[in-house]
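Of the protein chains in this complex, one is absent; all others appear in place.
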Amino acid sequence: MLSRQLGAGALRNAVSAPSFRLKNPLAAPRAFAQVRNASSASSSSPLESFLNSRITLVSVSLFTAGSVAWYTHLYGSLPFISQVHASHASDEGLHPPAYPWSHGGPLDTFDHASIRRGYQVYREVCAACHSLDRIAWRNLVGVSHTTDEVKAMAEEIEYQDGPNDQGEMFMRPGKLADYMPPPYANEEAARAGNAGALPPDLSLIVKARHGGPDYIFALLTGYVDAPAGVEVREGMNYNPFFPGGAIGMARVLFDGLVEFEDGTPATTSQMAKDVVTFLHWSAEPELDERKKNGIKAVILFSALTLISLYVKRFKWTPLKNRKILYDPPVDKTH
Amino acid sequence: MAISTTIYNTFFRRNSVFVATIFTGAFAFGIGFDTAVTTFYDRWNKGKQWKDIRDKYVQPADE
């Protein structure tokens, strides 16, 4: 590249040198030095000018960089650099596809009817094994249920309270301030009831798993028979989306398992979608408000940026366009 | 030109009026902006939020 520029520069000098010499005879000896350079400039052919052209250089560079980037995107590693993996790809679990969630977009709220159905699925199916410790009954009010509905649901469950006047603990019906009842009294009981596997708490499960809602949905709907050669221990189930492939939880969602009050057909994928929406809400109950605040913040701060730029230019204009003039003093006797 | 002069004389000439305009304007702007964004947000998410489906579940006794 350097020699190419030099050649072009020398060529230009060689062309302009004679006229320069004519114009300014005094400078003639200096011009000779440049003419000497010009003698080393090679003659150009069409091929050479094509090879030397800037466009060729840029496009070849872009093509190379693009090919490498594309390969890396496709195969996940740089080309021609071999990698050694200690683990097999199946240990990571199958990568879940991206599903078009109703709350996926930057401006989209949760589908609250879906949250309501999802709560039903959780209550009738998941709650048999999974706790939801961080959600209180009152959290459902104004999200998926009315106050009266939630009160009625809470009162069906007995909570221990106390101590009373006699210093004894007693049972009372649930209140809005109570949290969702756990299915097991403690972790040991949960493990004992599930062949040693602890069903995780679902309050923050969408945030806690790589892939988020996509992963949970894929897991719930992804139960298949183990492929040939894969051995799954007794009591375990095969799920390609679960890291390692063998999961303690069996497939729980089957068509028609629950009956939705709004008449939505309870297919497996419908129930999975609803319960994942519900779990996503329980992990991010602030999502609706957060996205609304996001709209406001983006609008306000872009407006502030634009106006600030205008005001900066406005304030700097007299400084940048200032004309400095020397006005010599008339009184020379000073 | 006449309009801009009028605006200048009304709001900008006295600094006290200018600052007062800014603060009352900020108050009005805050409310208006909130309303506008909420309106847009509710329209964009029509039928998804709780307030859109609430009517289906409220018991008649409450109404």
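Just so it is clear, A and B label the chains in written order, and each chain counts residues from 1 on its own.
One rule holds for everything that comes next: contacts are C-beta pairs under 8 Å (C-beta built on N, C-alpha and C of every residue); 3 or more make two chains touch, one makes a residue touch a chain.
Everything that follows uses one rule, which is that contacts and distances are computed from a predicted model.
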Chain not displayed: protein name in its UniProt record ("Cytoplasmic tRNA 2-thiolation protein 2", "Cyclin-like domain-containing protein", "Cytochrome b-c1 complex subunit Rieske, mitochondrial" or "GPI transamidase component PIG-S"): "Cytochrome b-c1 complex subunit Rieske, mitochondrial"
Touch list for chain A against the chain that is not drawn: 24, 26, 136, 138, 165, 176-177, 296, 300-301, 303-304, 307-308, 310-311, 314, 317, 321, 323, 325
On chain B, residues whose C-beta touches the chain left out of the figure: 1, 4-5, 7-8, 11-12, 18-19, 21-23, 25-26, 29-30, 33
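Here is the rule we use: only the chains that are shown with their structure count from here on.
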Sites on chain A touched by chain B in the complex: 102, 107-113, 116, 142-146, 148-149, 262, 288, 291-292, 295-296, 299-300
Touch list for chain B against partner chain A, complex: 33-34, 37-38, 40-41, 44-45, 48-50, 52-54, 56-59, 62
